[in-house]
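The other protein chains are all here in position, but one chain of the complex has been omitted.
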Amino acid sequence: MIDKVVESPAAALADVADGATILVGGFGNVGVPFALIDALIAQGAKDLTVVANNAGNGDVGIAALIAARRVKRIVCSYPRQVDSWHFDRAYRAGEIELELVPQGTLAERIRAGGAGIGAFYTPTAYGTRLAEGKETRRIGDRDYVLEYPIRGDYALVAADRADRWGNLTYRKTARNFGPIMATAARVTVAQVREVVPLGAIDPEHVVTPGIFVKRVVRVERRFAA
Amino acid sequence: MIDKVVESPAAALADVADGATILVGGFGNVGVPFALIDALIAQGAKDLTVVANNAGNGDVGIAALIAARRVKRIVCSYPRQVDSWHFDRAYRAGEIELELVPQGTLAERIRAGGAGIGAFYTPTAYGTRLAEGKETRRIGDRDYVLEYPIRGDYALVAADRADRWGNLTYRKTARNFGPIMATAARVTVAQVREVVPLGAIDPEHVVTPGIFVKRVVRVERRFAA
Amino acid sequence: MKPLDRDRIAARVARDIPEGAYVNLGIGLPTRVANYLPKDREVILHSENGVLGLGPRPAQGAEDPDLIDAGKNPVTLVPGGAFFHHADSFAMIRGGHIDICVLGAFQVSEAGDIANWHTGEPDAIPAVGGAMDLVSGAKQVFVMMEHVTKKGEPKIVRRCTYPLTGLRCVSRIYTDLAVIDVRPDGLHVVEIVAEGLSFAQLQQLTAAPLRPPASA
Partner (left out) sequence: MKPLDRDRIAARVARDIPEGAYVNLGIGLPTRVANYLPKDREVILHSENGVLGLGPRPAQGAEDPDLIDAGKNPVTLVPGGAFFHHADSFAMIRGGHIDICVLGAFQVSEAGDIANWHTGEPDAIPAVGGAMDLVSGAKQVFVMMEHVTKKGEPKIVRRCTYPLTGLRCVSRIYTDLAVIDVRPDGLHVVEIVAEGLSFAQLQQLTAAPLRPPASA
């Protein structure tokens, strides 16, 4: 019997190695897998590359991971925020490398990673500083920038419901990066509010099919402490 | 008030011009918008380019459109079937041009068309006859073929439920090409089993958001005559 | 001379958004446009974090922690709304499905280039979000800003000196002084909105040549 449900966030992340690339869902604090990030901090893996929309808010989630000095490099679209002080300090101190990617290109690169696309041409950022040094091409009457896929060793996502096959649903705008990150990692771990019996999720309403998910863990706490 | 519901398939397709490119949903006979195709035949537009997975089955749907000699060119993955006699005849008679595309590349090209991607590299078909003459590139340790997006003037899709904003749900494997084709055409027309009040479709369950849909028409008959 | 205040600029933008439009309102000032859309006009608001059909702010205490807009503020959803993931959300943007996006800017050039993501200061921590996607993907890009900086420097210029967000993408500029169209042959004043401001005065506050409104 397939059973992807593991007993704790710690068990779900026991095998994360130093230097791993971790895709972390969420937009601001919504859809951030806080329990998994806390477990990752406790687990101790360092020199991580984190791929996420933001570089952490306040003292929780990715901010806490950065504060614990575990992040070597971050790939994101919007690091600077009013409450991104841990990132700001680490960045100014030269402790963390930043790859800034337009949000839609970030999403598309992750999707390409999951979908086996080798590279793609996007019009976004053509002619700007963020396309400097990148290959470009004119196709029809538009200019495009060549972008490469992003894949992770782990994807940490916060979903709403799961079954033991790893089928997931999300809740409102907490869906954000979860469904695409789940496709683009070797090991996708989902923290969920509820584990339901197999068949309880309508097959028309599955957002992330279990094929993309390796481990599921139920957590009580959904939001930042 | 936005109301995308039109009274008949004929009204939904009145403005199709000769030479138009029409994306037609369906896989075999499942999810084929038969009522819309019948209306297209009655409407009379000719020299059409049809993009669809198959080249018609039996005497209905795309097969009937081909039999009516309206199709100049077809882009599909699987034209030859036991009951594709209308296509077979037209093809052997040199009346119809065929662009054969692997099914996943067809899907991805349509998705790229809807998503504003200028071109993408896929490993599919590398080294085969279907990649002859196409640009290739080695990325990492794999070889890829460069593929370009497909867009249509119209997309005809068969959905299950719709509201007046054009939000759509599908039924089981009738979903197939509908959601991606809806994104890739200037005018997407959905034939649906049921029009429901705005708000009756759970926002978590919308498969095609109304932004991709221009016209909705309710039809009694869902399957081929 | 009486420039419009920010709410009146928002109201002026709202006037130009037609029934049935799919609209993305950038974070900050542009979100105010929503307040001025007539209640009987159906306009569908998109937010890049995966939602169509944004409604008004929830009452205090009624916020849903899983329902925010791109500015990370709590929002509501109207009947007919939908949720989707980030790749689908930006497929809408990049694929040309958003009719109008409204954004703030540091500078706009006479060619329609826009600079709105980076001050260019060497020690600034950059952040881009969805701005580059929006300006290159939306069918029409409306810029909404003060006509000049706090120091009085023109923000409409021949060439942007700030790092660019996108090239040749702005359709129309709404300022506290005027509404200006960006056309292939340059900038056309559609309307002077600041009471008592002459075209010549407007031109003086603008670092790129303007053409007068048709009625002028």
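Per-chain numbering from 1; labels A, B and C assigned in written order.
Everything below uses one rule, namely that a residue touches a chain if its C-beta (ideal position, glycine included) is under 8 Å from a C-beta of that chain, and two chains touch if they have at least 3 such contacts.
Because the structure is a prediction, the values reported are computed rather than measured.
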Ask   = Which displayed chains does the hidden chain touch?
value = A, B
Contact with the hidden chain (one of B:T49, B:T122 or B:T188) = B:T122
Note = Listed in rising order, the chain A residues that touch the chain left out are 1-2, 111, 113-117, 163-165, 167, 183, 198-199, 203-204, 206, 209-212
Contacts of chain B with the absent chain, listed as residue ranges = 27-31, 53, 77-81, 84, 87-88, 91-92, 98, 100-105, 107-108, 110-111, 122-130, 170-180, 207, 222-223
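Throughout what follows, only the chains that are shown with their structure count from here on.
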Ask   = If you take the mean of the Cα atoms for each chain, which one ends up farthest from chain C?
value = B
Query = In angstrom, rounded to a whole number, how far apart do the mean CA points of chain A and chain B lie?
reply = 33
Ask   = Centre to centre, by mean C-alpha position, how many angstrom separate chain B and chain C?
value = 35
Ask   = Centre to centre, by mean C-alpha position, how many angstrom separate chain A and chain C?
value = 29
Task = Among the residues of chain B, pick out those that touch two or more other chains and give their numbers.
result = 115-117, 203-204
Ask   = Which residue numbers or ranges of chain C touch two or more of the other chains?
value = 77, 83-84, 87, 90, 93-94, 137
